[in-house]
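A single protein chain has been omitted; all remaining protein chains appear in their positions.
== chain A ==
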């Protein structure tokens, strides 16, 4: 069976959920071979094996942390040369897309980004994408070379499928030309203890209607009662009420949770682009004309400062 390279997204060997989704999708088109760059490959390999990685190609070099993107492209290319895969899958993060694009160019292949599904097809893998602010669904394939596809988080439910997951060391030579962009310093983001926005099953977002950073705890309290991630509209982020890393929308993060709750968000096209594929959509807004109500499964026309705390209390009571 053909092998499929899966680029592992991890923090010091702690594999992030989108990688398990990639392994699940990879099994539809071949045998997943995971590529782990950086420290703690052995720890990662256990989990990668549980989700179907037949082997884990591991390389660790200081250059991965010292320079931006390019050394990882060198490593992925080495893995490509070692395996001759039928496809290469990467997460649709900023870095995943950049690595994928540069690899595609080097190996003479096409690239598809932001796939929400990948299936086997007669002429190679078929990728589903959601485009034009999620108003269209397209099916595309790569016509030249080995398909390189980046996949959005939450595109598949990770399925366990135990495989060997044996670690093999991958020899990587980082080219001098790949050491152009130095990472001078790195400040890890402080963990809020909440789920990662793009991976969360439930997202509670606040917008202009939250009316100040000091009011965001109202949104956070509802999120915490539901075990949800917190999002924010661009208006709230631009006003400085919430960090940009939590922005949902075209220029922020695109989310596709089971449940999306929008509080005080009118639903401009740029916001809808980032959340329209959510399974169930709920909105709370004072303005009954707000375009967000065109999308909802359930909407409450009312003041979020009345509705959200009441909902939070009710959730807590019901959860006991």
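As a convention for this text, a contact is a pair of C-beta atoms (placed from the backbone, for glycine too) under 8 Å apart; a residue touches a chain by one contact, two chains touch by 3 or more; residues count from 1.
Throughout what follows, contacts and distances are computed from a predicted model.
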Chain excluded from display, named as in UniProt, from "Succinate dehydrogenase subunit B", "Electron transfer flavoprotein subunit beta", "Cytochrome c" or "Thiamine pyrophosphate TPP-binding domain-containing protein": "Electron transfer flavoprotein subunit beta"
Listed residues A:50, A:114 or A:220, member touching the removed chain: A:114
Given A:61, A:101, A:161 or A:239, the one touching the chain that is not displayed: A:101
Hidden partner interface residues of chain A, rising order: 11, 68-70, 73, 93-95, 97-102, 104-106, 109-114, 126, 130-145, 177, 180-189, 196, 202, 226, 234, 244-245, 250-251, 258-259, 269-270, 273, 280-282, 284, 288, 293-303, 306-315, 318-319
